[in-house]
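The complex appears here minus one protein chain, its other protein chains still in place.
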Amino acid sequence: MNALDQIFVSTLHRLAGFAPASARPLVSMLLIIAGLMALFGTCFALATILERKTLGRMQNRYGPNRVGPFGLFQPIADGVKMLIKEDIVPFSADQALHFLAPLVLTVPVWLAFAVLPFGRNMSAIELDSGILFFFAIGSASELAVFMAGWSSQNKYSLLGAMRAIAQMISYEVPLVLASVPALIAAGSLSLPAIVQAQSGFALGWVPRWNVFTPWGLAGFALFLIAATAESNRCPFDLPEGESELIAGYLTEYSGFKYALFFLGEYLGLFAVTGLAVTLFLGGWQAPAPWLQWLPTWGWFALKFSALIFLFIWARATLPRLRLDQLLHFAWKFLVPLALINLVVAVAWCKSGLWQFPAALEIRWLLGAGVLAASYVGLGRSWKGGYPERRQYNYAQ
Amino acid sequence: MLNEISFYLLAALTVACAVAAMALRRLVHCALCAAAAFAGLALIYLQLDAEFVGFAQLLVYVGAIAILIVFAVLLTRGEEAAPGGRQSSPSWISGVGIAVLLLAGLLLPILASPSLQHGAPPAPVPSVKRIGEELMTRYVLPLEMVGVLLTAALLGAVVIALREPSDGNLPGNSPAQQRAKTGEAMNL
Amino acid sequence: MLGRGILRGLIETGRNFCGSYYDPARLTTVQYPEEKLPPQENARTLPFLVYDGQDPLAGLRCTACTICEQECPAHCIRIVKDTVKKPDYLGKMQFHPKVFDIDAMVCMSCGVCVEVCPFDSIKMDRVFELAQDRRALVLHKMNLAKSNQYYREIHPTEAAAVDAARDEEQRKARAKKAAAPAILTP
Partner (left out) sequence: MMNPPLSHYLLLSALLFSIGFAGAVARRGAILVLIGIELMLNAANLNFIAFWRFGANPQALTGVMFVLFSIAIAAAEVAVGLALVIAIYRQRKTTRLDAMDSLKG
């Protein structure tokens, strides 16, 4: 374990060494919290600017490049603008809830980072049921969305909140179902154990990541789709679609509370991307044996930014889904596919004991065949499956 | 020492939220305080080193049941528009009285019996694997039955709450619409 | 197969993203203040008065015939005739405008004044950076007058045609003048 790889862990121990022995765990935990918040704070700032620049580049334009070199000071300008803007609270709003909603949204999201393994023994807390903690924290954000929608006391934000909750609940099911195969393969709920289970290289050079197994690939795709929906991002950003309901549950918020909501949304995206990297892309494992000298947290950061680019890419390309198509898609396509994927994953793990020569290739083809067949089968019922013509009784 | 402070703090928070959930006038605030009480309880489970149960409680109660309650409150909002009469039944004094008697009935044996005063044994090593094995070996029948029960509850809830055409005068159910739905020509 | 459309879309935006770094066709933005698009030849914003020679006042082609003032749909032109007459390019004695105001706020750059002007004295300009801190947007004769060279620069073909026609008329007038004295003398 070279020094560069453990640089953060050793600096943490050195810094925590200054504190008296009794307060050492507390001080080291505070240092970790400060480090994580600083890291993901700058990540949030960078993400806003990189997203707008990448969106621009994908639409044949530059993206913000006026504030600072290549527009890198744009997040500072946005931050200052957000702080300076007046924080208007509607008169009829439910003051207490209106104030609490952004807090209840962002605080749990910060907690979700505690459990992600950023590098070799670099996860804040190694919980035995880490992933259950992650999903429990993730589900608290729906309550915050409801509080935001309800406390603004206006029709549009309540409708936006209802849509957002309906979407987040119906996409939490495929999200959890898509992550279960990775747990089965690793045989444990704790994230560092899942990453450990993906170490090593099959056939000498193929890393043993979950994404290189048939059920892993399908699970990874399902997980990403459900993740975009969980964090209300582009193809599924109906609740805060500007053209739809002004800004959905964010309508009555301005100034710093609005910025907090955005921080919450981006942190939710980072947390779920971190989980996707841990579950399917082998966390901080190096992709090839001769690349293992690079620091492990470097690999995590690389995969993390690749996935973030994928989310931004989807946002630049895909049009917004209507609410009934969105829910239709979740319940009638993602959930059945996730269940089939679960069955294939169990069959894959059980068939690990086959010893005859081409066992791996046969298992791979079998799994991929079943999944492709079910994908095409379910897809056919979905292709062009516009819901039946709605009868507008008044409009006739 | 840290454990005791955290326990008393969490206990106070949970009881306060529970009382608020029962006493507040506006239903939405009650529902949210109830969610806070459930979350407080989940933290107490964590403090008791029951990790898996704490997260399960957080996931099921705060993530799902609180939203269900809040949705139910929203779907039956006609009530608040006409705040006829007081929130609690006329004989609420006796209700609370019985509750206090119940509390006293519970407290006396707890405080009296010496066997309950002992401290905690060393923390058991948390292992989800043990829970998994237990679920799959000794409790496999209850697990399947709970699965069946949940499916039945899911379908039952949907069927009960589904909007039947024969309901009261709802927008989509006026006689004119009825005929339209049954395909009779509506000569406009 | 479900998802083919999504993939094609992703590939297209992906090519946009990569292409924007090397292929000019995929990055068409003009950074306005630094780079400027060459304006089109038939672009028009506000009218201006053309003058020949060097002195803007003396060489002004406008003969204050007020046709443009009457024809202007937005009524944004105001002309006050001068009393003294001066010879124009054909030697004929013509009036000249003492005051020639165009209210730039009202002018909708329709170009009707250019069409109706018999003396080719008012043409459409191309300059669009008119923002200023003062409210003085009534353009007086002095700021309206611009040389013929400028006109030839901004509308080359049109200016060439106008100059050719004017030279033709001047040549015909000079020829007529050369022929006319023969009649008078005998």
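Observations, loosely collected:
For clarity, chains are labelled A, B and C in written order, and residue numbers in each chain start from 1.
The criterion applied here is as follows: contacts are C-beta pairs under 8 Å (C-beta built on N, C-alpha and C of every residue); 3 or more make two chains touch, one makes a residue touch a chain.
As the structure is a prediction and not an experimental result, all values here were calculated from the model.
Considering the intact complex, the chain excluded from display touches B. For chain B, the list of residues touching the undisplayed chain reads 1-4, 7-8, 11, 14-15, 18-19, 21-23, 27, 30-31, 34, 37-38, 41, 44-45, 48-50, 52-53, 56-57, 60-61, 64-65, 68-69, 71-73, 75-76, 78-79, 85-89, 92, 95-96, 98-100, 102-103, 106-107, 110-111, 116-121, 124, 130-131, 134-135, 138-139, 142, 146, 149-150, 152-154, 156-158, 160-161, 163, 167-168, 170.
Quick note on the criterion: only the chains that are shown with their structure count from here on.
The mean-CA centres of chain A and chain B are about 28 angstrom from one another, to the nearest whole unit. Chain C has its Cα centroid 78 Å from the Cα centroid of chain B. If each chain is reduced to the centroid of its CA atoms, chain A and chain C end up 59 Å from each other. Looking at chain A, no residue sits in touch with two or more other chains.
Contact residues of chain C toward chain A in the complex are 1-3, 6, 9-10, 12-14, 16-17, 20-21, 26-29, 31.
Chain contact summary for the complex, chain B toward chain A: residues 28-29, 32, 35, 39, 42, 51-52, 55-56, 58-59, 62-64, 66-67, 70-71, 74, 126-129, 172, 176-177, 180-181, 186, 188. Residues 94, 97, 127-129, 132-133, 135-137, 139-140, 142-143, 146-147, 150, 158, 162, 165, 169, 172, 187-190, 391, 393, 396 of chain A are the ones that touch chain B when the two sit in their complex.
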